[in-house]
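The other protein chains are all here in position, but one chain of the complex has been omitted.
By letter and in written order, the chains are A and B; residue numbering begins at 1 in each of them.
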Amino acid sequence: MDFLNALVALANFVIVPGLAYGAQLAIGALGVTLIYGILRFSNFAHGDTMAFGTMATILATWGMQSYGISFGPLPTALLALPFGIAATALMLLGTDRVVYRFYRAQKAKPVILVIVSMGVMFIMNGVVRFIIGVRDIRFADGERFIISARDFKEMTGLREGLAIKTTQAITVVVAFVVVAALFYFLNRTRTGKSMRAFSDNEDLALLSGINPEHVVRVTWLIVAALATVAGVLYGLDKSFKAFTYFQLLLPIFASAVVGGLGNPLGAIGGGFVIAFSEVTITYAWKKVAVYLLPEQLEPTGLVQLLSTDYKFAVSFAILVVVLLFKPTGLFKGQSL
Amino acid sequence: MSDAVKTPLYFACVVLLIVGTGIVQGWNSALLILNMGLISAIMSLGVNLQWGFAGLFNIGIMGFVALGGLAAVLTAMPPVTEAWAAGGLRVLSGLAIGAATVIGAIFAYRHLAGRTRTGILLVLLIGGFFLFRAVFDAGVAAVEAVNPASTGYLGGLGLPVIIGWPLGGVIAAGAAWIIGKAALGLRSDYLAIATLGIAEIVINIMKNEDWLSRGVKNVIGLPRPVPLEVDLQADPGFVAQAADLGLDPVLASTLYVKLAYGALFAIVLVILLWLAQKALNSPWGRMMRAIRDNEVAAEAMGKDVTARHLQVFILGSAICGIAGAMMTTLDGQLTPTSYQPLRFTFLVWVMVIVGGSGNNFGAVLGGFVIWWLWVQVEPIGLALMNLITMGMADGSFLKQHLIEAAAHMRLLTMGTILLLVLRFSPRGLLPQR
Partner (left out) sequence: MAEPFLIGDKMTGGYGAGPDILHDCTIAVERGEIAVIVGPNGAGKSTAMKALFGMLHLNGGAVRLDGETIDALSPQERVVKGMGFVPQTANIFTSMTVEENLEMGAFIRSDDFSDTMTQIYDLFPILKEKRNQAAGELSGGQRQQVAVGRALMTQPKVLMLDEPTAGVSPIVMDELFDRIIEVARTGIPILMVEQNARQALEIADKGFVLVQGRNAHTGTGKELLADADVRRSFLGG
C-alpha cells in the first residue's frame, strides 16, 4: 500500500505535471527549431510570438463567451484556437514581408537576423502589452478536473490523491496530435519534403526548383500554429502573462539546443528532458520518501534539491552541460 | 560629413537635448537623465567592446549589471555582526564546500577515465551536494533569522562605496569567465542563449538568497559617495552660497548632489572611454577586428580566436558590472525585482546599434540618446494618446484603454527604432572608421 501511495504521489506531483510541461516546451521548441532549420537563425521573438498567439486566442475566447458559445466541459479557448493561429500567421507573414525578407535577400549573417529578431521581440512585446495589458489572465473555463484528488482517493481508498486537470490532459492530447500532424507533413507531403530539402542543402534545393519564398511562407504558417498552440496550452495550464512568456524563451531554447538545433525529434525529446529535470529537481521528495523508507530513516527536511525559484537554473545548467560536452545536441538523427 | 565634424555635432545635440529638458521639465529631471545617461553610456561601451570589436553577441547584460549592483552592496553596507556570529562562518564554509566539490569534480573529470571516473564523479557530486546543503542551509537559516525586518543578511564590508565599482567589475568578470568558457567557440547563437540564461539566474539568486542580498526585501540606505541633501540644507555655508546664486536651498542641494554624482560618473566614463580608444587602436584591437571580420583567416594565421574572444568578453562584461555598481550607488538601494531584461539587456543593445557598433564614441552617444528617448517616450506617448482620444467620450472603454496603454509605448518605440536603424543605417549614427 505504501508503495502504491508513493507511486501515486509521484504521478501526481512529478509525472503528470512533467508530461504537460514537457509537451508545452516541446511544441515551443519545435517552432524554434523549425525557424532555425529553414531561416537559419535563433528567433528570440519566439516567446513573444507565443504571447501574441495566446493573446489573440484569449480575445477570440472572450468574444465567443460573450455570445454564449462554449465547448461544454472543454475550454472555449480550444474553439478559439484557429482564430488565434490565423491572427498569428498574418502577423508573422507580415513581419517576414516587412522585416526578415530584406535580410534574406541580403544574405545577412545569422547573428544580424538574431538582432533583428530582438527588435521584433520588442515590438511584439509592446503590442501585446498595448492590447491586453500586463496583468495575469486566466482564461480556462469548462470542467477543471478530469479526476480530482478527492475523487481518486474515494475511488481507490489510497491516502494519496491523483489529480488530473483537464488542461493537462488536453495539453498532452493536443501536443500529440500536433506533433503527429507535423511529422506527417514533413515526411509524407511534397511541400514538407521540400522544406526538409531546403533545410538540408539550400543550393541544391534551389537547383531542384524549390521556391525558397514558398518554403519560408509555409514555415511561418507552421510556426504560427506551433507557437499559438504552445502558448495557449501553457496559458490554459497556468495563466497568461506577457512577461512569463518572454521568460519561457530560456527553457524553450534549452530544449531545442539539448535536442540539437534544427532537429524536430530532438526538440521534442529536449522538451521532456528539460521539463522532467526541472520538475524532479525542484520537487520536494519528502512525501514520496515517507512512504518508501522505514520510519527511522524518514527525512526531516523537504528533500528538495533546489527551491522552485531556481527552475530556470535547471534548464540553464543542462544547457551549459550540453554545450560543453555535446554542442550538437543529445539526439541523433536528421536535422529537420 | 566627416567624422571630425559629425562626432562633436552629435554630442552637441545631446547637450541640447539635456539642456532643453532642463528648461522645459526642470533641472532635476535633466540631471537625472544625464546621470543615467552616463551610466548607460558605460554599459553601451562595454557591449560595444564585445559586439563592435569582436562580434560577440551577449544578451545577458542585465546579469552583469545586477552583479555590479550586488558588489556595491557587499562593499558598502556595514557588516551585520550578529548575523556573522549566528551563521556567517557556516554559510562561508558551505560555499567553500560547494566550490571544492565543483573543482574536485572538474579535476576528476580531467585526470581520470572510464568507469572509475564516472563513479568518483557521481560520489563527489552527490556527496558534495548533500554536504553543501547540510552545512549551508543551517547557516542560511541562522543568518536570515537575525532581525529579518531590517537585516537578515550578512551585510557588506563597510568600505567606501566607490571601492564597490571596480569590485563589481571583478565579480562580473568572474561570471563572464564561466560563461565564456562554456559557450565561446561555438555558434554565436549559443553564446546568446547562455548569456540570456546566466542573467536570469543571477537575478534569481539575488531575489532568493536573502542571506546575501536580502532578496525581495531589498537593501536600502546604501552609503553614498556624496553628501546627503539634508546635510547640505543644514550647512549654513551651503545655504549662503545657494542664496548667492539665487537658488532655494532644497533645490540647490538636490542639484548639487546630482552634479556631484554626474562628475564622478563622468570621470569613470572618460577613463573607460580613453582606455577603450587606446585598446581599439592598439595591436590588440586591430587583431580583434581582424578576427571579427574573418575568423577563419585569423585562425589560420595562428591566432587563438577563442582565447581572444574570452578576453574581450570578460572585459566587456566587467565594464557592465562597473556600470551596474554605479547605478546601484546612484539609486542608493538594491531592488532585485527591478532588473528587467528588456530594460537592461535589450535597451543597451539598441544603444550600441543606434550609436554605431565598433565606434566607442558612437556607443557613448547611443547611450545618451536612447536613454533620453526611453525617459521621454512615456510622456510623449501619453500626450499623443491624449491627443488621439481627445474626440472620444470621457470614460469610454477605448479611451481609457489607450491612455493606460501609453505606458507600453516605450517597447514599441525602441523596437521600431532598432529595426529602422538596422535596415536603413546599419552602421549607426557614428559608423566605425
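The rule we apply is simple: contacts are C-beta pairs under 8 Å (C-beta built on N, C-alpha and C of every residue); 3 or more make two chains touch, one makes a residue touch a chain.
Since the model is a prediction, treat every value here as computed from it, not as a measurement.
Engineer: Thinking of the complex as a whole, which visible chains are touched by the chain that is not shown?
Structural biologist: A
Engineer: Write down which of A:40, A:193, A:217 or A:286 is the residue touching the left-out chain.
Structural biologist: That would be A:193, which touches the missing chain.
Engineer: Among A:19, A:205, A:288 or A:323, which one is in touch with the chain left out?
Structural biologist: Of these options, the touching residue for the absent chain is A:205.
Engineer: Considering the whole complex, not just the chains shown, which residues of subunit A touch the missing one?
Structural biologist: So the residues of subunit A touching the missing chain come out as 190, 193-194, 196-197, 200-201, 203-210, 334-336.
By definition in this document, only the chains that are shown with their structure count from here on.
Engineer: Show which residues of subunit A lie in contact with subunit B when the two form their complex.
Structural biologist: 41-42, 44, 99, 102, 110-112, 114-116, 118-127, 129-131, 133-134, 246-247, 249-250, 253-254, 257, 261, 301, 305, 307, 309-310, 312-313, 315-316, 319-320, 323-324, 327
Engineer: Tell me, which parts of subunit B touch subunit A in their complex?
Structural biologist: Against subunit A, the touching part of subunit B is residues 55, 57, 59, 129, 137, 182-183, 186-190, 192-194, 196-198, 200-201, 204, 207-208, 341-342, 346, 349-350, 353, 404-405, 408-416, 418-419, 422-423, 426.
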